[in-house]
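Now for chain A:
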Amino acid sequence: MSLVEVDEIELRFGGLVAVGDVSFQIEEKNVVGLIGPNGAGKTSMFNMITGFYKPTKGKIIFSGTNIVGKKPSKITQLGMARTFQNIRLFPSLTVRENVMSGMHSKTSQGIWGAVLRTAKQQKEEKEILEIANDCLSFVGIKKYAGRLAKNLPYGIQRRVEIARALATKPKLLLLDEPAAGLNLSERKELIDLILRIKEHFQLTVLLIEHDVGLVSEVADKIVVLDYGRKIAEGLPNEVLANPRVIEAYIGKDDD
Partner candidate 1 sequence: GSGNGNEIVIGVISPTTGQSAKMGQDMNNAIQMAVDEINGKGGVNNKKIRLVFADDACDPQASTTAANKLVSENVSAVIGGYCSSAVLPASGVFNSAGIPMVVTAANSEKIPENNYKNIFLLNSTASAQAQTATNYMISNLKGKKIAILNDNTAYSVDLAERTRDAIQKAGGQVVLYESVDPNASDFNSVLTKVKSKTPDATYWTGYYAAGGLLIKQFKQQGVSGSFGVADGSVDQTLIKIAGENNAEGVFATMSPLPQFIPGAKNWSKDYETKFKQAPGPYSALSYDGMRLIIHALEQAKSDDPNAITGAIAKTKGFATFAGPVEFKANGTLTKSNFIMIGVKNGQFEMVK
Partner candidate 2 sequence: MNTPFLKNKSFLYILLFIVMIAIPLITNRYWTDVASTAMFYILLALGLNIIVGYAGLLDLGYSAFFAVGSYTTGILTTQFGVSFWISIFLGAIFATVLGVLIGIPTLRLRSDYLAIVTLGFGEIIRLIANNSKFTGGASGIYGIPKPKIGSFVFQSNVLLYYLMFIFVLLAIFVIWRLGNSRVGRAWKYIREDEDAAEAMGVNGLYYKLLAYGLGAMFGGLAGSLFAVKMSAIAPESFGFMQSAMILLAVVLGGIGRISGVILGAVLVILLPEAMRSFSDWRIFLFGVLLVLTMIFRPNGLWPSKKETEEMDDPEPLKGGSKSVVS
């Protein structure tokens, strides 16, 4: 059974159709790449899946429930986590506090627990800290745990975002251009990280990326958008050889 079913989704901004009648599925434990020219509607698609935009038409089924109209926080609780194209960390908090936020949806203590310091609360606090540290170690940035997020270089910030997303213990992880601004060796590590995440956490990944090489290395399937429409879907090598995709997106190699 597929984890996500996007069904004839449409998103309009006034007259502009950002996404039109797009359908695709994401199978469990797969990595799906979402590519397409700038402005094709990839981020918009992310925003609809995660509840930040409300589609003007269509359904999105996640784990059997239609999540259209639900708030982002609700959707996260259902088991989805994302990173942002323009990094959105909590700038004046430490890296550890940033990652601890991921555990918010998996814990429940409220004001009474906090004020009375119940046993359950203390257990939860311990768990939150542990998971946060684990996630930091997993993405390899434990040594930055006490630094303020805003003072870190771009690449590290990207990793903090990923660690934070992992801390929500998601079933589906959505990464929006994680390789942007990375150099070659960092890119290699990212590929490695994505594959390790998939292995270790047994989760499903939806990945937006302009680095076609990277996508073809990690993805089981690629979906291509252009002007808000789906123009191709399939195995990486098939899709990347598709003349429509080459014309709209990759460009002919002229060197």
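In this section, contacts are C-beta pairs under 8 Å (C-beta built on N, C-alpha and C of every residue); 3 or more make two chains touch, one makes a residue touch a chain; residues count from 1.
A word on the picks: all candidates are chains of the complex that A comes from, given by their letters.
Since the model is a prediction, treat every value here as computed from it, not as a measurement.
Q: Candidates 1 or 2: which touches chain A in this complex?
A: 2
Q: Which of the residues in chain A end up touching candidate 2 in this complex?
A: 50-52, 71-74, 76-77, 81-82, 84, 88-94, 96-97, 100-102, 104-107, 109-111, 113-115, 117, 121, 124-125, 128, 137, 140-148, 151, 153, 155-156, 164, 168, 182, 185-186, 189
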